[in-house]
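The complex appears here minus one protein chain, its other protein chains still in place.
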Amino acid sequence: MALSNDDVRHVARLAQLDLTDEEVEGLAPQLAGILAYAEKVSTVAADDVPPTSHAYPLANIFRDDDNVIEPLSPEQVVANAPEEQDNQFRVPRIIGDPT
Amino acid sequence: MSLVTKSAAELTKAMAAKDVSAVEVVQAHLDRIDATDDQTGAWLTLTADQALADARSVDDRRSNNEKLGPLAGIPVAIKDVMCTKGTTTTAGSKILEHFIPPYDATVVANIRAADGIILGKTNMDEFAMGSSTENSAYKVCRNPWDTDRVPGGSSGGSAAAVAGFHAPLSLGTDTGGSIRQPASVTGTVGIKPTYGRASRYGLIAFASSLDQAGTFGRTVADAAAGLQVICGHDPKDSTSIPKDVPDFSEGLHNGVEGLRVGVVKQFMEGGEGVEPGVIAAVNASVERLDALGAKIVEVELPHAEYGLPAYYLIAPSEASANLSRYDGVRYGLRVDGDTTHEMMAATRAAGFGAEVKRRIMIGTYALSAGYFDAYYGQAQKVRTLIIRDFDAAFAQADVLVGPTCPTTAFGLGDKTADPLAMYLNDIYAVPASLAGMPAMSLPVGFDDAGLPVGLQLIGPLLGEGVMLQTAAALEAELDLDLTPQGPNALAAPSKDTA
Partner (left out) sequence: MSSDWEAVIGLEVHVELATKTKMFSACPNSFGGDPNTRVTEVDLGLPGTLPVVNGRAVEYAIKLGLALDCEIAPSSEFHRKNYFYPDMPKNYQISQYDVPICGPGHLDITLLDGTDKRVGITRVHMEEDTGKSTHVGESGRIHGAEYSLVDYNRAGVPLLECVSEPDIRSAEEAQAYLTELRAIVLALGISDAKLEEGSMRCDANVSIRPAPRAGNAHDPGEPYGTRAEIKNMNSVRSLGRAINFEITRQIDVCESGGDVIQETRHWNEDAGTTSTLRRKETLDDYRYFPDPDLVEVAPTPAWIEEIRATLPELPTATRHRLVSDYALSHADAVTLYDSGLVALLDATVSEGGDAADAARWLANEISAWQNETGEPAVERLSGAHLAQLLSLVADGTLATGGARKVLADVMAGKGTPAELAQSHAQVSDEDQIAAVIDQVIAEQADAAQKVRDGNTKAMGALVGGVMRATQGKANPGVVNKLLAEKLTTE
């Protein structure tokens, strides 16, 4: 399969990665090669084979709502923040609505 | 003998007899690191002061006859992908350069609770993506057997630390071979338990359905003792298996008489990129198992060849989401931008290395609209097929064996230009990862260049015991000298202490 530079740019936008033109051009054939290799999987499993998400099957793993823990202090919450103000995370202006 | 060449079991005995103090043990290892890590590059962060303080505490408590944990006074190296409260944890990435977690990973907490002494954090491929530790954003990591060669990866630092006598025990993580492959190329014992045996809480995630913590040691008993400490149910991890962990040391001396050892046909076929010396060493060790009374059978994993392609869809897909949180908002690196989204994209561009970006891109593509069923969905079906293969193989055999990886340690820079060639290192490791099986690498010989070769042993789900029993029997039978040697090897420890 072939991947155009525009395909790569589209995926980079989804992944929120600001790639240089050089990176885009390098990645297009690499991704195509890896995906072509990975495509081997598409032929092997019949339709009636169920998918497995975890090798050891578990279900209904729930936490008891009555066990409440102490939250972090607001100072701990922002301790690693690149930029904070009044115990909140400061970010540049936001363009666009979330969903 | 120098203190640093002793096994954890020997050190435990010596400390219990008060022949040596924990402070002396820790100091000897810190001295060794100080003397040699400029050659190995195994460490990203050392916490020497804290380690000595912890050792003093162990000594004090021992002199007060207080009960001590099973790893009391034993120096332990921690892969930098595991969160350590108050100590920088980077996952080998620039994007987490100054990140200090406010909590301990459960496996780290378990080591502390067992009175193990954490010396620091080890070098690794960025976000555990790689097979050579060359993807570390911080420094080159070298193989103690030949410092021009890689220590494997992604847990290269933890493997090099144990092989280079910086610590008798270290923790690593294995997603698709990241413990077994570096163990194989550094002549150490590396164990990945059953997926769900050791908690993933506090392991900086690469591929959540595959990531599993494990141990490195220079002996099976040491690695098993460490494994015993880190395993156990953790309610903070929904995928943690809610079952008691048996005593892994119990069967170590039981031998292999009557055990059915299955040699995986598909792993022994050789072919392009497979070093004949590896297959020869594996065959030789199978003969020794036969001689020890094991029943050797050939088993097949017909879908094993689809393991690596499936892995290269599942792992990057999961990683693409797991790594979304590194965006410059809450912690880690930030590169300024005019808007929040520009800031995020610039931060991620600057903070992630080439391999991480590549995998994020593969994963994002594989999950994007229209491709999910063909890629991730199909890969999860292949996983089912591989599990069925293992089920059939374990109907015929109690434990499976084969090579851990196709080659011995390769040269620094040899495979960095070709991602696919690098990925092929994990071709034998990945099937057990996809099936969640416990698996390990045991040094069983050397190739023509004198570099160590690892035998991979795979147990059934929750079957660590039989796997360790087989490994211990073979280890005793082979009785190899695993001190790195050769023209470019790290100098052996001096024998002047203790």
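Going by the order they are written in, the chains are A and B; count residues from 1 in each one.
By definition in this document, a contact is a pair of C-beta atoms (placed from the backbone, for glycine too) under 8 Å apart; a residue touches a chain by one contact, two chains touch by 3 or more.
All of these numbers come straight from a predicted model, not from anything done at the bench.
Asks: Which residue among B:Ala14, B:Ala183, B:Val256 or B:Leu367 touches the omitted chain?
Replies: B:Leu367
Asks: If you put the missing chain back, which residues of chain B would it touch?
Replies: 82-83, 89, 91, 96, 99, 101-103, 105, 200-205, 207-209, 235-239, 317-318, 320-321, 324-325, 327, 329-331, 340-341, 344, 364, 367-369, 372, 376
Asks: For chain A, enumerate the residues touching the unshown chain of the complex.
Replies: Spelled out for chain A, the touching residues are 14, 16, 53-54, 57-69, 71-74, 77-78, 85-94, 96-99.
The working rule: only the chains that are shown with their structure count from here on.
Asks: Can you check the complex and tell me which residues of chain B touch chain A?
Replies: Where chain B meets chain A, its residues are 98-100, 102, 194-196, 209, 235, 238-239, 241-242, 303, 305-306, 308-310, 312-313, 320, 324, 327-334, 336-346, 348-349, 352, 354, 357-358, 360-362, 364-366, 368, 374-375, 377-385, 387, 419-420, 423, 434-437, 461.
Asks: Chain B touches which residues of chain A in the complex?
Replies: Going through chain A, the ones touching chain B are 7-8, 11-12, 14-20, 23, 27, 30-31, 33-35, 37-42, 44-45, 49-56, 58, 61, 63, 72, 76, 79-83, 89, 91-96.
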